[in-house]
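Comments concern the structure below.
Complex shown without one protein chain; remaining protein chains in place.
Should a chain be cited, it is by its letter among A and B, assigned in written order, with residues numbered from 1 in that chain.
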Amino acid sequence: MNLQLSRTGEMRHLLTIEGLPKQVIYDVLDAAESFMPVTKRDVKKVPLLRGKTIFNLFFESSTRTRTTFEIAAKRLSADVININVGTSAVAKGESLLDTIANLSAMNADMFVVRHGQSGAPHLIAKYVPPHINVINAGDGSHAHPTQALLDMYTIRYFKKKFEGLRVAIVGDISHSRVARSQIHALTTLGASEVRVIAPKTLLPANVENLGVSVYNDIALGLQEVDVIIMLRLQRERMSGVNLPSSQEFYSAYGLTQKRLSLAKSDAIVMHPGPINRGVEIESLVADGRSSVILPQVTFGIAIRMAVMSILAGQAK
Amino acid sequence: MNLQLSRTGEMRHLLTIEGLPKQVIYDVLDAAESFMPVTKRDVKKVPLLRGKTIFNLFFESSTRTRTTFEIAAKRLSADVININVGTSAVAKGESLLDTIANLSAMNADMFVVRHGQSGAPHLIAKYVPPHINVINAGDGSHAHPTQALLDMYTIRYFKKKFEGLRVAIVGDISHSRVARSQIHALTTLGASEVRVIAPKTLLPANVENLGVSVYNDIALGLQEVDVIIMLRLQRERMSGVNLPSSQEFYSAYGLTQKRLSLAKSDAIVMHPGPINRGVEIESLVADGRSSVILPQVTFGIAIRMAVMSILAGQAK
Partner (left out) sequence: MNLQLSRTGEMRHLLTIEGLPKQVIYDVLDAAESFMPVTKRDVKKVPLLRGKTIFNLFFESSTRTRTTFEIAAKRLSADVININVGTSAVAKGESLLDTIANLSAMNADMFVVRHGQSGAPHLIAKYVPPHINVINAGDGSHAHPTQALLDMYTIRYFKKKFEGLRVAIVGDISHSRVARSQIHALTTLGASEVRVIAPKTLLPANVENLGVSVYNDIALGLQEVDVIIMLRLQRERMSGVNLPSSQEFYSAYGLTQKRLSLAKSDAIVMHPGPINRGVEIESLVADGRSSVILPQVTFGIAIRMAVMSILAGQAK
């Protein structure tokens, strides 16, 4: 865990939210806030990372996430190299660490890593020379820290503070690296209560140990919450057993307007995207006045610019 | 149709040539002319679109067309993000408009859209916020406006004016978005006669309504024309019925030197590429002194720079 912090407590890699001090998280949120005007102006570019080489290393395909990092890096004026590793050297039998050693020898400055196996970015961070920074862009069912940070930005933006907030996370908690990172972030930042709402089959064992309250009934779980985070039903990550059909899931856990009315009247609705309309969320809700799903995307660019700048020692 | 023009008649999107005023077309041709020196000099770059983010959204794969837009955007100093949408979020079941909403939320400035379904760029243009511009890079069998504009540039370059010109378009008119856009451009710009030459099975119903004269016999159709535009026989877009074989097509409609001699002696030969040698065109013609197929490609970069600059309000 300490791997991602220097001796003096500065962020060197971003691998997981777990164990990240509150102040480090706030520093990212504040840096992102300072980048928001850049993303809106005519020339959406600052020269902070000019001449740096950032590798987008996607061992698992994700056009959407890769794009957000590519945009963030280009707006910081970095050179970006996209490598879809599934189709390259790994296919020729090269080991993960040999691939990393080679790219490091090309004088890489930063690796953004998406990997199907939990812990891969950790392993890479352990291995790279000290001047190279590693960002976890999602590993297995372990962590997706930049997603959680943009979610925290979104919550702070709309709710101003974390103290006193009741947050519900709904859906496939068990396979969700997003949920895990959100839970760590919310507990670190002092949310009053974090609820997870899911059928037993989609809850990890001993989830209570993460400091959350568990609800199997969404009607109970949504009562008086300030924030609802819907998760994507990721069929591609789920193996057959005890898997509800889309219709079954929607009827038991889909966020409809009727269910939304159980939450506080000013509750916000979040989703990491891409959304499955009619599976985890009703279109009227996704497009409704409580939805902040698109602002999340906008904040996501600023968050990734912030993380990259901080790691490169270049944050304002 | 009016979707692509502002209330004051300025081009906001480029979706189709149909209904585009003559002056708007001339403005694009003139802007392209002003960019021609840039594409030839040592540092082939102008800073007009610096800090803009342009998405190349290809729902249908086309390396060649994608490349021309990528080069044009880079020569304007824009940041380009290539998204081969077939392999990304859409595969995860996200709707077209949700994909667009997400990319818009990343503060996109422009979408260049190639789509297999007619009307998709139109739908996107209807949906995006007002500061985002949409360029149709080919949709189904509907339109391919930048191709038609570069063709008009080519004709003006070699023939100086459109008045008095007799233009023949030869081949699979029925499946060709290129032909449709060319016909609209040529009639708008005042060509004297536009002929379409094809077997009945490769002609759309009521093609005469577009203002063209129809020839099934190429020997008659090519008589005294100033411009011959050969179309690509696009097997991938044609379904089996009544489809001539390559050899049959070549023997009935292929542009040979002998047939070329029926046209005016200074006639030019055009083709949108990639050419099928020995299917729609004889090699001697493709490489001969009447061929302007490669100049078309060069003009195509300038045309795309012109369209992007005008849409961004940055044309010289």
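Here is the rule we use: a residue touches a chain if its C-beta (ideal position, glycine included) is under 8 Å from a C-beta of that chain, and two chains touch if they have at least 3 such contacts.
These figures come from a predicted structure and were not determined experimentally.
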* Structure fact -> Filtering A:E10, A:D98 or A:E248 for touch with the omitted chain leaves A:D98
* Asked: Taking the full complex into account, what residues of chain A touch the chain not shown?
  -> 50-53, 79, 81, 83-85, 87-89, 92-95, 98-99, 101-107
* State which residues belonging to chain B touch the missing partner chain. => 39-45, 61-64, 67-68, 70-71, 74-75, 236, 273-277, 294-295, 297-298, 300-301
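As a working rule, only the chains that are shown with their structure count from here on.
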* Between chain A and chain B, what is the gap in Å from one C-alpha centre to the other? -> 41
